[in-house]
Each structure stands twice: as C-alpha cells, then as structure tokens.
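Here's a slice of the assembly, chains where they normally sit.
Labels run A and B following the written order; every chain starts at residue 1.
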C-alpha cells in the first residue's frame, strides 16, 4: 500500500472528488500514455526475441479463446439481470472481455517491486486479448449480419493508438533486441514508474469523475464491476495453470482477464455499435473495475495464483 | 441571399468522429472545413476534454445554403441518435463566393 504509484492514484481520486483543478492537459495525458504503451511493447518484444515465436502458439490460442469466452459469459448477465438493452449489454461485455493497459502497467510495477518472475511475453498476449472481445461484442449486438463493415472494424482496431503503439513497441523490441535498446532505456525504461505515477494521478481524477454517473446508473453496475473481474480472474488462473505458466505468469493472465478496457474498446464500440451508451461501460470499467483492480485486485489475484499453484500446480 | 453570402455550418461533436466526418465532408463535396478542439456540456452530459474519449471538436464549413441544409439533414439522420452532436448555421459574407 505504500507503493507510491498507488498513492498517486488515490491522490488523483481525492483531488477529483474535491473538484480540484488538477487535471493535466489532455496532450500530456496523451504523451504519458504513449510512453507507457511503447514501453510495454518494447519489454514484450525483447522477450519475444529470445524464443521461437511458434512456441507461443498455445498461449496465443488459449488467450484468444478466453477473450471470446468472457464476453459470452458477461452478456446474458448484463442483459437478463442488469436489464440492459442488447447493444449496451454487448458493449459492456466487450469492455470486460478485453483488457486495460493501465492495469497491466500497474501489474508490471507490482511484479517488479515484489521481485516476482513472470513470462515477459505477456505484452503480446495483452495485444491478442484486446481483439476477440470487440468482435464478439459486435456479433452479440447485431448478429452475424452482413451489414457490419468488418473491414472498417478491423481498420479501427489495428490503427487505434493503443494497439498500434503496443504492436510497434513489440516489433521494435523484437527486431532490435535488448542490447540495442540500451540507448533508449533511460526514457522508456528508467522513467517507466514515474510516468506511470503521472498516468495514475490523471486516471484517478478521471475515475472520480465517473462516480457521479454511478449514482445515476445504480447498484447493479457497482456489483457487476467488482464481481465480473473476480470471475474473470478465476478463469484467467485456470488458463494460466493449463498453460503451465509460472505463478507470476498465472497472476498476469488473471489480471489481464480481470481488467476491463477503457481505450481500445470504447473507441471501437463508438464507431461499430454507436447505439450503445458509452457512459455505462466507462462508468463500470473506469469508475469501478479499474480502481478495484489497482487497489485490491492485483495483489488478490496474485495470492489466488499462489494458492492455485499449491493445489493444482505442476 | 446576396451574391456574396454563403452559409456557415458549425458542428460540435465527439472527437472520435473526426476522421469519419472528414471523409463524410470530402464525399459530400464541400470545398473545405476548419476544426478546433473543444469541450462542453449538453444533453449527453459533461465532455471535459481531459482525454480523447471525452473531448469534443468544433467543425466549421462554409458552403451554399442548399448544401448546408442537406448536410445538416444528413448529420441529423446519421448521428443525432447516437452521438453527442449539435449543428447550427447562419449566413456569412465572403469575398470569393465561387470558392465555397
């Protein structure tokens, strides 16, 4: 808890609740998140360079299937219990099937602070996991109608800032390799946690601004925003065990599963499923699930991974 | 409308529509447009401009009255239901009316 980046997040939330004029200019938010995305990509790419790509195929397939499964689980709950419209249920389900890069960054920092090993190619799985939930979400809302312009959807996904910067970082890290990256490490690697602190400060302010909407949309969203990541985390731990990952790696898959998107998916849904109300999904993913994961979830899922490895580990 | 007068339409909407609307305007055959970053409040709540997802843009297009009406109707039809968007228009005096 004395982890300073978490304190920055809490500080941001408090400042947001006080309606303080603390927000960074949006251009700085952009800069800071660009740096984080590239760094995460580079870190993953360095690892990819160390092993044959094909050896990762099982992980890729498993994570892809997980990304299909989670929104399929979430959708009926949202539609039947939450009484959301078809489009809204599909859109929220897509957010929870996909991932949050911010949560992933905090998880990297958590693993670093506690010296926990994890398979660094996680960054690749992060990219993979962004995608299936978007497709599932659209299909859930519209059926497999020919109306959906899949070409446009694909363009939107792959040219969106989030995925493209991750992919770019992955490729650069992969091609250049660890040694060559030494010269750009001071910016991308040494500053990583400081930049993450600024990012979390801003995210805290934005998260706080979502709490107002929460009152409006009520209790169900609050419960869903906490229960869903717990369920997904358990699925993620199962996947991690199946893939025979390390404890840290298992926890990482759980964290990926438990996190909910607030960049790539909102952008894609806005254009492919505009009738879904973006306030609903952002309130849940940013206002509830992100703080929950950052403050409690990450270390909880890690503990779960430890226990799971004791009982079911190889 | 006088010979030197044209119609200026202003569109205030979500920043995520910038690419799509630029293409829409190109296809529609208007001769130009001007975009500025904005934030604001409306029926769809506060759009604070703090990050991309909650930012607005403000697009201005000068064109003939006819095109203006068509454009406004098209935007209403395609976007009003699902996006934070307002459009308004008024006459302006320009020096090279053939340009717009």
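One rule holds in what follows: contacts are C-beta pairs under 8 Å (C-beta built on N, C-alpha and C of every residue); 3 or more make two chains touch, one makes a residue touch a chain.
Just so it is clear, the model here is predicted, and its values are computed rather than measured.
Protein chain copy numbers for the full complex, given in the shown labels, come to A x3, B x3.
Throughout what follows, only the chains that are shown with their structure count from here on.
The centroid of the Cα atoms in chain A and the matching centroid in chain B are 34 Å apart.
Interface residues of chain A, counted against chain B in their complex, comprise 23, 26, 29-30, 202, 205-206, 209, 213, 262-263, 266-267, 270-271, 274-275, 278-279, 282. Residue ranges on chain B touching chain A, taken from their complex, read 14, 16, 20, 44-46, 48-53, 55, 81-83.
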